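Note that one protein chain of the assembly has been removed; the remaining protein chains are unaltered in position.
What follows is subunit A.
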Amino acid sequence: MTKMKVEEQEKARTKARMSGSLMLIEALKEEKVEVIFGYPGGAVLPLYDELYKAGVFHVLTRHEQGAIHAAEGYARISGKPGVVIATSGPGATNIVTGLTDAMMDSLPLVVFTGQVATSVIGSDAFQEADVVGITMPITKHNYQVRDISELPRIIKEAFHIATTGRPGPVLIDIPKDITTAEGEFDYDQDVHLPGYQPTTQPNHWQIRRLVEAVSQSKRPVILAGAGVLHANASNELRQYAEQQNIPVIHTLLGLGGFPADHPLFLGMAGMHGTYTANMALCECDLLINIGARFDDRVTGNLNYFAPKATVAHIDIDPAEIGKNVPTKIPIVSDAKAALQELIAQQGKPADTAAWLEQLDEWKRRFPLHYEPEAGTIKPQKLIEMIYEMTNGEAIVTTDVGQHQMWAAQYYKFNRPHRWVTSGGLGTMGFGLPAAIGAQLADRSATVVSIVGDGGFQMTFQELSVIQELGLPIKIVIVNNQALGMVRQWQELFYEKRYSHSLIPNQPDFVKLAEAYGIPGLRAKTEAEAAEVLKQAFAMDGPVLLDFHVRADENVYPMVAPGKGLHEMVGVKACEELSR
């Protein structure tokens, strides 16, 4: 066949007439979507009928919130957009938390919601909700399809918007009559969005200014966020830091972007950051932010943040630059492009010998610490044991609370794209469903889902999916019989008035797992924990581990809300430590 003929045939296929539902399936094929997370209902029945016929891989979660968090976990690990389908009304409102979470943490999602038929929109019809109105501030963009002819263009735009620039969730609301209407499926069109042209290449003059600033500085530091991971720029970050002898700090979401065992790594910054990372931010004379957004949990009180530093900020989203911290050197760019340009400049490295010596001294004297205690399980020790058990290679997903902070502190990520956590929104219930998506994105990886006894109960119905698909996820409940992080704040700031944060009557999680057909194991001492972990990681399938940890343990160091990073509490010099 001639080239012409092949092209014509291809055109014919992508220009065929078909129903809206089939268009959606065809578009998902064009976008090479491997998995859809969803939940059916009246408004999406025609769509589910086509899914059935097409044999598309669809994961039926047990709650729409589970679907969207799974899609987030998938997106975080694969770098590809997570795809979600929910029905109108309650189906759609159930994904609001996940959309907000994805918006805050810049995760690419394409979400389809059913809607009542065009003819009854606005009449408070059964299961009607103004989903476009509700989700406007929590999506990067959203659409309601008004005519079948728009559908292919809208889907194509949605994938483009979700995955380019600063990634984010895009929602498409589809009235039921559109899913059955027939139209021409033309997916072979260019995306034309004059109002959306993300800048991805750095401005050369600003790069020169940064090179100059580095060469002049004595105490530079890099603060690297998830922007580095979205841009797949870990190698470049490492190359640049090594070339210029600049130490690196991560945000919570950036972990894994720079190897944790690298001598230039100072740990995580912020509310529960390391002493060295936070002090480096206080003392640095040049702060290079790469793909982080100066969240308040990172900066602490802005009046005391990086007081001695010239600030440079590389971000793909211009609105983040100068939003919270005045910035001298703004670089709007994809992190990888900017780092490549910086490396290519081969600027004169900063003379950081004295600075690195100071930082090493802090690292040595003020490491993360906890008091070991035999006969119980220290949660920090538990994370260290999991780290050793998995050779630091596992994908770790977490929920939100104390266990999340311990996981961030004690699981040392040496590789990118292994860490899945809810940062900006801090969504309890995220960890377990996110693990499903993460495992589906990387089937051969060991996935450990570290969750609290509180948050686990917000989405544990997804155990059913784990069992059904036989996903070998190791579920670790850090069971302190409490909403631990709330309890900690009440201990520290509310004179131990534990208002609604202690839950001594938690259910028997082992039996719960067994009810779902998943083996469960329990440990109450360090020795038992070691034994249980060994058993669990020897198993092929999923397993739930209920660790009864020391309940009154707190996360330290800590920067209290409203305080500056230099006002960390719970820091001890190693000579004061008992080990």
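We adopt the following convention: contacts are C-beta pairs under 8 Å (C-beta built on N, C-alpha and C of every residue); 3 or more make two chains touch, one makes a residue touch a chain; residues count from 1.
The rule is simple: contacts and distances are computed from a predicted model.
Engineer: Given the options "Cell division topological specificity factor", "Septum site-determining protein MinD", "Acetolactate synthase small subunit" or "4Fe-4S dicluster domain-containing protein", which would UniProt use as the protein name of the unshown chain?
Structural biologist: Options "Cell division topological specificity factor", "Septum site-determining protein MinD", "Acetolactate synthase small subunit" or "4Fe-4S dicluster domain-containing protein" narrow down to "Acetolactate synthase small subunit" for the missing chain.
Engineer: Of the listed residues A:42, A:183, A:318 or A:541, which contacts the missing chain in the full complex?
Structural biologist: Reading the full complex, the residue touching the unseen chain is A:318.
Engineer: Quick one: say which of A:90, A:133, A:372 or A:562 touches the chain that got left out.
Structural biologist: That would be A:133, which touches the missing chain.
Engineer: Among A:161, A:255, A:311 or A:476, which residue is in contact with the omitted chain in the full complex?
Structural biologist: With A:161, A:255, A:311 or A:476 as choices, the missing chain is touched by A:161.
Engineer: Please output the residues of subunit A touching the missing chain, sorted low to high.
Structural biologist: 132-133, 136-137, 140-141, 144, 146, 161, 193-196, 317-319, 322-323, 326
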